[in-house]
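Below is a structure I'd like to ask you about.
Every protein chain except one is present and positioned as in the full complex.
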Amino acid sequence: MIRCEKTTKVYNRGKPNEVVAVRGVSLEIRGGEVAVLRGPSGSGKTTLLTLIGCAARPTSGRVFVLGREVSRLPERFLTRFRREHVGIIFQQFNLIPELSVLQNVVIPLVPTPTRPEEAEERAMELLERLGLEHRHHFRVRELSGGEMQRVAIARALVNQPEVIIADEPTAHLDSSLAGDFLEIMQQLQNEGKTIVIATHDPLVYEHELVDVVFDMRDGRLVEVERR
Amino acid sequence: MILNFWVLSQLLGLAVVLLLSIYAALQGIRILLRWRPGSATEEQLELEKRSYLVSTLVQYALAFQVLSLLLFVATADYLAGFISGAMCAFGSLNANDYGFRALAVKIAAIFAYSSWLVINYLDSRTVDYPLVKQKYALLLLLLPLLIADIYLEVRFYTGIKADVITSCCGSVLRSLDNPYGFVAMRFPGELAMLLFFGSVSAAAVLHLVHLRTSRLAFPAGLASLAAFLASLLAMFTFLSPYFNVVLFGLPTQHRCPFEVLRSPAVGYTLYALIFTAGVSGSMVALAELLKRKNSLREDATKLQRTLARLSLAALAGSLILSLAFMLFFYSVVGTIFYH
Partner (left out) sequence: MSLRKHLNILDYAVHFMLRRRGKNIATVLVFTLVVFMLASVVMMMGSLREEAENTLALAPDITVQKIVAGRQGLVPLSYASRIQDIRGVSRVEGRIWGYYYDALEDATYTIIGVEHLPFRVVEGRAPRGQEVVVGEAIAKRKRIIPGDRIILRDHRGNYVKFTVVGVFSPRSSLQSADIIAMPGSIAREFFGIPDDRANDLAVYVANPAELTNIAYKISLALPDARVLTRQQIRETYDAIFGWRSGVFLAAIFGAILAFAILVWDRASGLTAEEKKEIGILKALGWSTEDVLEMRTCEGVLLALNSYLLGIILAYIHVFYLNAPLLRPVLLGWSTLYPSFELMPALSLEDLLLIFMVSVVPFMAAVIVPSWRASTIDPDEAMRGV
C-alpha cells in the first residue's frame, strides 16, 4: 500500500544550512490501516509525511504509494497523483480566510474538469456528513476551531482519496474536539481509507483505532509498534 | 530611415520577443547541460521548475510573433502613405529588397515556434521527458531566425526613402522586371488555380483518410504545407482579384494580396484560416515523427488527431470562403476566368 525504501530527504544540500530531515527510513503501511508517525518536533515526521503524501520527492531511496513508485515522478505527474489519491489535513488547517466554507472545500477540484455545480454538490454532501451544512456560506474566519478542523477534513475528502495524511491534527483542539476528530477518522477507516497521522499527542497515538506506530527521532525510524 | 510610431512599436514588440527568446535560450542551455533525469537532487527539481518558465516564455514569444506579423503588414500599409508611388502594404514591402524577405522570415518563424511548442507539449506530458536534449537544442535554433527577422526588418525600415519612387501593386504586379510582378503576371492563372484547389482538396482528403484509418499522416502533413504555399501563391495570382473586385470594386488586374485586409472581417478571417490550416496541418507530420518514441505514442496520437481536425476545418473554411467570393464575382462580372 505505502512503502518507503531507504528514503532520505535533504534540504539545502551542499550549503552551510544543509538539513537531513529524513535518513534512510524504510517502512510499510498496509491498506486500510491507521498509522501514526510519532516523535518530538524536528524528528522528521512532517517531512516523512510530505514524502508519503506525494507533496515532495525524496533525495534518495524510493517511495511507493498504492503500488506505484512516486519518488521519481516529475512534478506534473506527482501532482496529478496527489490530486487523485491523497487528501491532506494540515496542522494549522491552512484554510483561506477570505473564502467561504464551501469555496474552501472545492479548491482541490478547481484544476480538474469537474463542473462547479457538481463540485459544490460533492462538497455539500461532505459538509452535511460533518454537520456543517448550515455553515456553508460562512467565511472561514467566522468559524470556531473545531468547525475549521471539520472544514479542513471535508476539503481533504472532496477528491475522494484512498490515502489521507494529517499533520498534528489535534494540536489546536481541546480533548473533546480531538475525540470528535478521532471518531471521524474511525468512520473513514471503516470506509477502507488508509490514514497516516504525524503527532506527539498521546490522545491520538494511544487511541484504539491506531494499527501501527512509527517512532521517529533525528530523522531516523527508531521503533515500530504494531498492535 | 523612417522612424515613426508604427515603426517604433514594431521594433519594441520585436525587442520584447527577442528578450523573451534569449532568456528562454539561456535557461534552455542551463537545462541542457545539467539535466539528470530520474535524479531528485534540488538542482534537478529547480531545473524542472525552470522548464515551465521556458515553455511559458516560448508560448508568449509565439503569441507576440503572430501579433508582430499582423502589425508588420499594418505598418507596411501605413508606410505606403510616406512612400511615393506606394498605395498599400505591397508597395511599401516592395520599396527595397528587405520587405518581402522579412515577411517570409516572420512566417517561417511562426512555423518554427509552433513546432517547438508541439515538441514541448508532448515531451512535458511524458514521465521520462524523452526529448529534453533535442528540445532545448532546437530552442537555440530559433534564435538565429528571430535575429534574421529583426535584421531584415531594421534594414527594411532604414532602406525606405521617401523620395525614391516605388511602384505599387497596381503597377508592380503588372510589370515584369520585378520578381513578384513576374509571378503575378506570368504565372499562369489557370495553373495557380489548379495548384490551389488541387492541394487544398488533396490535403483535406488526406486528413480525412488519416482520421479514418490512422494512416497517411505524413503525406497529409506535407500536403497541408503545400496547400499553405499554394494559398499564398493564389493570393498573389488569381485569387485576390475575386475579393478585391467584390469588396472594393477594384479592377480585375489588381492582384494585391493585402488589399483584402482593408475589410478586416473578410481579410483577417481568410488569412487566419490559411495559417491555421497550414500550421496545424503541417504539425500533423511532426507529430507523426514524434510518435516513433514509444512513450510519446499515445499523447502524440491524441494531439495529432486534434490538429488534423483543426486543419481540416480550416481548409474547408478557406475553400468555402474563396468559392463564395468567386461566385459573387461571377454574379457581378459574369465570368470566372478573367485572366
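By letter and in written order, the chains are A and B; residue numbering begins at 1 in each of them.
Everything below uses one rule, namely that a contact is a pair of C-beta atoms (placed from the backbone, for glycine too) under 8 Å apart; a residue touches a chain by one contact, two chains touch by 3 or more.
Keep in mind the model is a prediction, meaning the values are calculated, not measured.
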Among the options B:16, B:140 or B:316, which residue touches the chain absent from this view? B:16
Taking the full complex into account, find the residue in A:10, A:56 or A:204 that is in contact with the omitted chain. A:56
Contact residues on chain A toward the hidden chain run 46-47, 49-50, 53, 55-56, 75-76, 79-80, 82-84, 86, 88, 90-92, 94, 96, 98-99, 103, 107-116, 155, 159, 167
By the contact criterion defined above, which parts of chain B meet the unshown chain? Give residue numbers in ascending order. 3-6, 8-10, 12-13, 16, 19-20, 49, 52-53, 56-57, 60, 64, 67-68, 70-71, 74, 77-78, 81-82, 84, 162, 264, 268, 306
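In the analysis below, only the chains that are shown with their structure count from here on.
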Whole-Å gap separating chain A and chain B, where each centre is the average of the chain's CA atoms: 50
Chain B contacts chain A in the complex at 38, 40-42, 45, 48-49, 124-125, 127, 129
Which residues, counting only chain A, touch chain B once they are in their complex? 10-13, 57-60, 71-77
